[in-house]
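Some notes on the structure that comes next.
Of the protein chains in this complex, all but one are displayed in their positions.
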Amino acid sequence: MSETPPLLSITDLHVRFPSPEGDVLAVGGLDLEIRPGEMLALVGESGCGKSLTALSILGLQPPTARVSGSIRLSGQELIGLPPKQLRDIRGKDVAMVFQEPMSSLNPAFTVGRQVDEVTRRHEQLSRRAARERSIELLDLVGVPEPARRAGEYPHQLSGGMRQRVMIAMAIACSPKLIIADEPTTALDATIQAQVLALFEKLRADFGSAVLVITHDLGVVAEIAERVVVMYAGYKVEQAPVHPLFAHPRHPYTAGLLGAVPMLGAIGETAVLTEIPGTVPVFADVPEHCPFVSRCARAQPDCHEAFPARHATGPDAEVACVHELEVVSS
Amino acid sequence: MLSRPTRLIVAVSALSLVLTSCTASVLGAARNAGYLVVALAGQTGILDPTQSSTFDSRIVFANMCEKLYDVNANLKLVPELAAALPTISADGLTYDIPIRSGIRFNDGSALDADAVRTSLMHYKTDALSARKSELKPVTSIQALNPTTVRLHLKTPFSPLTSILADRSGMVLSPGALAREGDNFGRNPVCVGPFSFQAEPNPDEIDLTRSPFYYNSKSVTLPGITFRVVVQPAVRATDLRSGDIDVIEQAAPQDLTTLSSDPGLNTKTVPSLGYTGIYINVGNVNGSTKASGTVNNVLAKYPALRQALDLSLDRVAINKVVFDGDYTPSCTPLPTTGQWAPNLTCPTRDIAKARQLVAQTGLPTPITIDLLVPNDSLNEELGTVIQAMAKDAGFDVRVDATEFTTLLSDGASGRFQAQITGWSGRLDPDQDISQFYLPLSSLNYSGNNDTQINTLIDEGRTTVDTAARRQIYRQIAQAALAQRGIIYLYDAGLTLASKKNVTGIGYFGDALIRLQRASLGGTA
Amino acid sequence: MNALAVADSGRALARRKARRRLTARPLSVIGLVGVVVVVLVALLANWISPHDPTLPNFGQVLAPPGAGGHLLGTDQLGRDVLSRLFYGSRTTLVAGVLATVLGTLVAVPIGLVAGYFRGWTDVVISRLVDVVLAFPFLIFAVGLAAILGPSLRNVVLALGVAQIPGVIRVVRGEVFAQRELEYVQAEVVNGTPTRTIMFRHILPNVLNPVVVQTSLAVPATIVGAAILSFLGLGVQPPTADWGTMLSDAENYLGQAPWLGVFPGVAIFLTTLCFNLFGDGLRDALDPTAR
Partner (left out) sequence: MTRLVLYRVGSALITLLLASIVVFLAVRALPGGPAEALSAESNDPAVLKAINHKYGFDQPLVPQYFRWLGQAVTGNFGTSPNSGLSVSSTLLNDLPVTLELAVLALLVAVVIGIPAGVLSARRPGGALDSVGSTGALAGLSIPHFWFGILLILGLSVELKWLPAAGFVPIVPDPLGNLEHMLMPAVVLGTGIAAVVMRQTRSSVITAMSSDYVRTARAKGLSEWDVIGHHALRNSLITVVTVIGLQLGALIGGVVTVEQVFGIPGVGKLTLDSVYDRDYPTLQGVVLLTALGYVVTNLIVDLVYSVLNPRIRVAGGAQ
C-alpha cells in the first residue's frame, strides 16, 4: 500500500468487557495504520470505541477491559508487553493529549511540575534541568510568561492554556506519535482554532505522527490527512480526507457529514442531519451490518451478513454492501 | 519531596511533640534525681491540715508536718514536737503540753508555744476547718510560756492526746499561715524532715529534704515524689516495672505476685478502720437532724438485721473477695492491739436466719436495696452478700452507685442499706462516736441508743486505759446486738517496696514514714 | 397519583436490587448470619446456658476453661463464664439496638423539621446539635449515671442521646436535597399540607440513608455500652454483661487471663458482624457512597 513501513499498525484489535450480564464487544477487529509524520483522524459518535482504541495503544484501557489482536509500534508488539517496558514507551515514544484539560491535569501540583515529570522520567533530567526544559516547552506551545506560569496550579490557568500545558507535556520527549483524544472539544471556538494550529506547527517542527480522535468533523477537515470512521466498534470507512468529505461511501459517514455545521457557509441555514437512534452494543461480531438498525438505506441483505471491507480507491476502503455511489463531477 | 498535606501532618505532629516535651521539661525537669517515688492510692486533696479530710494526705503530712504527738511501732503515743506526754489535771479539764525548744519550721522560723496556740486556734475557729469537731471539747488555749501550752476543756476528753497525734496536732508555721490563710495548702510550711516543694498537678506532690529539720542528720533521701495511682493493678505493675519505689494499699489480687517477687518487700498491717453495711435505722432527713422512724423493714424488725447478719459468712467473704488477706470483723474496733474487744463474731447460721425471717411474718423474699460503690471489688462484695442473703429469704438488690452519690445518699438518709468503710483513727472514740451519737454528720444510720450514747460519754471521760478498753468492749457488744452497722471486715493494708529501699516506718496506722528511709544498693 | 405509583414500583425494584447486591457479598452474608446467631443466643439463653449465670459457687472460683464442667471456666465468684456470655448478649443487644432505634426515632422528625423549614428553625436545631456533639459524651454518660444511678435504662438513655445529632445531620442534609426536587415543589404548589409533604412524601425518600446510618450506629453503640459498663456505669450486679465482665476481669488478669479474653471476643465478634452487615447494607442501598 505504501512504501514506508507504518509507524503504528493495529491489526484485528478486539476490546471486550466481560460482565455477568454478558460480554460487551467494544472494539471488534479493528485494523489501522499510521505512517511516520502522518496526521490521521479517527472519527465516530461517542461510544463507538475510538477513545478505547486510543487508550488500548498505550495499555491504558480500564482494568476490566480484555484486549486482543496486535498493536505494533515500529514493529514492536505492544499487546502483552510487560508493564515496565510499556511505561518506557508511554510519554516517550507515544504521548497522549486528553479531552478535558482541567480534569486531566492534577489540581494539586503546579503545571511546571507536571511537565517536569515527563523529562525527569524519560530523560533522567535533574529537577533544575527539567524545569528549564519545561519552561522552554511551555514557551514553545505558546504559554505567555512560561516561567511564572510553570509555578501556577491548573485552576489558575484558562482552558486553552491548560490544553497547551497538556500539549507541552506530550511533546516533551519528541514522541514519534501523539494521540490526541478530542483535544478541542472542551474549548471554545477561537481557542480550538489556535490549538489546532499548534498541532499543525508541532507536527511540522517535530515530525511526530498525530492520531486525532474526534467526533467533530470540522476538526478533521482542518488538519487530518486521512480519516478512519468507526461505528459501534468497527471500522466502517477509511479514506484520505478530501475524497471522504467529497464522496462519503458509507451511509454512516454520510450521516456524520450531514451532521457537521459547515464553517463558512455564510447566510445558509445549515440543517444538521441527525442520525436517528443510538449506537448499539454488541456482545459479539454481529451477523449483520452493525449500522443496519439506523441505516436509511438498509436492504434485506444488510441483515444477512457482516459486510466485508473492500477497497474503493487508493488508501480507501469501506464496509458496506450498499455503499453510496460516487457521482463523478 | 513531601506533598503539602503530608508536610502539614508532619509539621503538626512535630510541633505537638516539641510543645509536649517543652511543657514537660518546664514542669517536670530532671530536678528530682534520687527522689524516692511513692505511689498513693488516692488523691490527697488540699495539703492543708486544717481542711484536709483524706487518708492519703496523712501519708504526705507524715513526712512534712510533724505533730505534737506520734505513735511508735506498737501504736503507743510518743511525744514528737511535744517534749513529753501532757500533764493532765485530776479533773481531766486541763492539759499542759511541754513543747520542745530549738525546733524550726521549714521556713526557718522558730517553733514555740505561741505557734502551737496559733495553729490550734486556727483549727478550732477557721470556717473551713475539718478539725473543729475533734477539738470541740477544748474551750481555750494558752501559751503559758514559750515551752508550755495549756488546753482548757469543757468536759474531760480522753481521746485528746490521740487527736493531737493526728492532723489536729500538726503545728503550722504562723508566718506562712498569716500570709496564705485559706490557701495555706498551696505551699504548706510545718516542721518536718521534708518540706513541700511543688504540686504540679493533683496527682503529684514533691517534697525536698528540709535544711531546717532538727534531726536532718538522720534524713538521707534528697526528696520524695508522691504520685497518685488509683488503680491497684497499675500500682503493682509500676512497682514491678521499676518506675515506682514504694506503693501502698496493694490489692489482695496482686499480693501473691508481689510477695513472691524477689526484688520486693511487702508488709501488711490490719487497718484501724473497717468496712460494714450501714443500715438506715433512723436517718429520716439527714444525719445531722434528729433521728426518727424510717420506712425500712430492716429498721422496723431488728430480727431481720440479725437474720441478715447470720446469713453472711465473713470468713468466706474474705476468702472469695479478698483472697483471704483481710480480717473478718464484727465491731468498729481493730481486731488486734490494745483496743481489740476480742468478741466472737456470729457465724453463718442459715436455719436460725430463716427462722428469724419467718417470725416476722413478712412474705419472702424480703427485698433490700443495698448501695455499693461502683468499683469491681465492691460490686463483687455486694454480689456475694446477695448470694448469701438469698438463702435466708432476702432479695438483696445490689445498687452500684457512684461514690459521691453514695455518700450524699448516706448523709441525707436516702438509702436502705449501704456498704461504706472508715479508715480508722488511733483512739477508739474516733471510730465510734461520730457514727453513733445523734446529730453526728457521719451517723448515716441514724443510730440513737441511750446505752451506747452513755458509754461513749463514759469512754471520753475515763482516763484509765484498762477501764476504757472495757467500756469500748461493751459498746462493741451493744453495737453488735443492735446492728445499725453490720461490720464485715478490717482491710489489710499492704505496703510493697523495692528491696533497696530501707528504713521505711510502716506501723499500724498505715502511714508511710520516710524520715529514715534510704535508697541504697542496686534496684 | 400515577407518578407516585411509578415511584413505588421504582422503589420496589430498587429494594429487589439492593437485596441482590447485599446477598452477593459473602462478607455481608457472614455478618448477617453472625447477627442472627447473636439474636438467637439472646433469645434462647434460658435454654442453652449450661448453668445459672448468676449463681456463685464459692468452692470453685477462677476455674480454668474446661474444668469441672465449665467449658469457658468460672469467674471470681465461681459463676459459669459461658452462661454469663450467653445471657450477656441480651444486655448487649438491648443496649445497642434499643438505644440506636430510640435515638433515631427522636432524631428523624427533628432532622425533617430542620431540613424542611430551614431558616431560624434550622439554625437553632443545628446549634443544639453542635452543643451535643461538642459536649464530651462520656462525661454526659458518667454524669447521668451519677444522677440516676447506673442501670441498663440509663445506658440506653445516654447512648440514645448520643445517637441523635448524627441522625439529625443525615436527615437534614437529605431533606435539603429532596426539598428542591420537583415532586416536592409540585406538592407545595398543589397546597398539600406541610405535614403530609414531610412525612408522606419526603420521609420515605430519606429512609435509606437513615437505615444505613442506623445499621452502622448499632455496632458503635454496642461498643459504647461496653465502655460504660467497663467504667462501672452499666447494669447492676449480678446481671451478666460483657463490659462488666471485662471490668471485673481486670483485677484477675494475672491469675485468670481467660476472664479478660472471652467477653472481649464476644463484643468484638458481635460488633464485627453488625459492621459487616451494615457495610453491606450501605453498599446495597446506597452504592454511590463508598
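Note that the chains are named A, B and C in the order they appear, and that numbering of residues resets to 1 at the start of each chain.
Just so it is clear, contacts are C-beta pairs under 8 Å (C-beta built on N, C-alpha and C of every residue); 3 or more make two chains touch, one makes a residue touch a chain.
Small disclaimer: the values here were computed from a predicted structure and weren't measured.
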Visible contact partners (per top-of-document touch definition) of the missing chain: A, B, C
Residue among A:19, A:106 or A:158 that touches the chain left out of view: A:106
Residue among A:31, A:117 or A:139 touching the omitted chain: A:117
Listed residues C:18, C:61, C:114 or C:226, member touching the removed chain: C:226
Touch residues of chain A, complete complex, unshown partner: 55, 58, 60, 63, 83, 87-92, 95-96, 98, 100, 102-109, 114, 117-118, 121-122, 153-155, 166, 169
Footprint left on chain B by the chain that the document does not show: 3, 5-6, 8-9, 12-13, 16-17, 19-21, 23-25, 27-30, 33, 43-48, 51, 53-55, 127-130, 132-133, 182-183, 185-186, 199-204, 227-231, 233-234, 237-238, 241, 243-244, 287-288, 402-405, 407-409, 411, 422-423, 441-442
Hidden partner chain, residues of chain C it touches: 27, 126-128, 130-131, 133-140, 142-143, 146-147, 219, 223, 226-227, 230-231, 243, 246, 249-250, 253-254, 257, 260-261, 263-264, 267-268, 271-272, 274-276, 279, 290
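To be clear about the criterion, only the chains that are shown with their structure count from here on.
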Where chain B and chain C are represented by their mean Cα positions, the distance between them in whole Å: 44
Centre-of-Cα separation between chain B and chain A, whole angstrom: 89
Sites on chain C touched by chain B in the complex: 55-56, 58, 61, 76-78, 142, 145-147, 149-150, 232-233, 236-238, 244, 247-248, 250-255
For the chain B and chain C complex, residues of the former touching the latter: 232-233, 251, 253-254, 256-257, 316, 319-321, 374-377, 379-380, 382-384, 386-387, 397-402, 404-405
